[in-house]
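Left out: one protein chain. Kept in place: all the others.
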Amino acid sequence: MIVKRANLTLWERLFLPTLLGGLQVTGKHFIRTVFGGKAVTMQYPEQKWVVPEGYRGAPYLVRDQAGDTKCVSCQLCEFVCPPKAIKIIPPGDSSLKADRANAEKTPKEFEINMLRCIFCGFCQEVCPEEAIFLQRDYSLTGETRDEMIYNKEKLLALGGTHAGVQKWKQKLEEAKGQETFPVKD
Amino acid sequence: MENVLFYIFAALTLLFAFLCVANPFSRNPVTSAMFLVLTMISMAGLFVLLQAFFLAAVQILVYAGAVMVLFLFVIMLLDIKEEERRRFSRFSIALGGVSVIGLGFILFKTIRESKAGEGLKLVAVKGSDTAALGKALFTQYLLPFEIVSVLLLVAMVGVILLSKKDLK
Partner (left out) sequence: MEAIKQFFSGLSWEQEFVIFTTLKVCIVLFGAVLPIVAYAVLVERKVSAWIQDRVGPNRATPFFVKYLPVVGPILVRLGIFHPLADGLKSFLKEDFTPAHVRKVYFWIAPAIAVVPAMLALAVIPFGSKLGDQKMVIADLNVGILFTFGIISLGVYGLVLAGYASNSKFSFLGGIRSSAQMISYEIAMGMSVIPIFMLVGDLNLSKVIAYQADGAWLVFKQPIAFVIFLVAAFAETNRLPFDLPEAETELVGGYHTEYSSMKFALFFIGEYTAMIAASAMMVVLFFGGWTLPFAGLNESATTFAMGLAHIGIFVSKMLFLMVVFIWVRWMLPRFRYDQLMDLGWRRFVPLALVNIVLTAVVLWALHPK
């Protein structure tokens, strides 16, 4: 599309109207801020921003309603994470058992490097267990780099319980309903 | 004091000029241009010693401040890489030789004919006084001045002609 621009008149080409207009606008705002106290700035550490519902802050691991770890160490999130912020050590040969009955594995260690994480939400998206969620924290600080690598315990503690679906419990009930597919409890 | 300063500035001018054309450490055109700037500035120092403040200021303003910036501009815009040592054609050597001899002759003649010290005083009076300088340019040296102006005009017209994309 071609936009036709109107030719400027001589008065306009002198830049004077623009200058005066700019002076008027800036002057108005200046006076309003200085004398009217109308600044919109939020004094951050004292006043905190109310995080809206559905905000995607730092990713944390969550527990289900029964207080069990939901993550099953499938490592999909580790694989999908664009900046490679997640590091998972699977249980391997160790006799580490999942704390849920119908989960096979649970991660031995689960680390998220919050300095690398870009809050993209891919991990949440990809997780088959709904075990990881981007939550409300948006300002993470630490004095060392090590401090910013959050381990499993910390992530679980920060993540809390997620009152969502308990996928496997639901599946179990579904399966129980279908006589043809007997499942051990 | 002034003698010492003269030798310092003269030595610096020669050194920088040498580094500009035959720098043994770097053949980077930007470096050459920067040394040319330093040459100009040391020359302005020489003018100051002759009490020719006006000339000194103009030297810095025009040569160091404007002409050399344009040089740099062109060097950077055309992205000239290291200048390789290239063979000169016979024609350019001959032409260069002739101009060197001519310049040397004029220089030699001027130095021989001027009685030591007198030439300096002449500049000292004229150079510090802008009005006198202007009068000298427009009366005594009017012809050379006009010729130079015409030369510049020709150069300017030439540039405009060359830079026009299609000649009709």
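By letter and in written order, the chains are A and B; residue numbering begins at 1 in each of them.
One rule holds in what follows: a residue touches a chain if its C-beta (ideal position, glycine included) is under 8 Å from a C-beta of that chain, and two chains touch if they have at least 3 such contacts.
Just so you know, these numbers come straight off a predicted model, no measurement behind them.
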Identified contact with the non-displayed chain, of B:G65, B:G96, B:P144 or B:G158: B:G65
Absent-chain contact - pick from B:Y7, B:F73 or B:F138: B:F73
Residues from chain B at the interface with the omitted partner, ascending: 30, 34, 37, 53-54, 57-61, 64-66, 69-70, 72-73, 76-77, 128, 130
Those residues of chain A which, in the complete complex, touch the missing chain: 18-19, 22-23, 25-26, 29-30, 32-34, 38-41, 43
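The definition used in the following text is that only the chains that are shown with their structure count from here on.
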Centroid spacing, where centroids are CA-atom means, of chain A and chain B in whole angstrom: 66
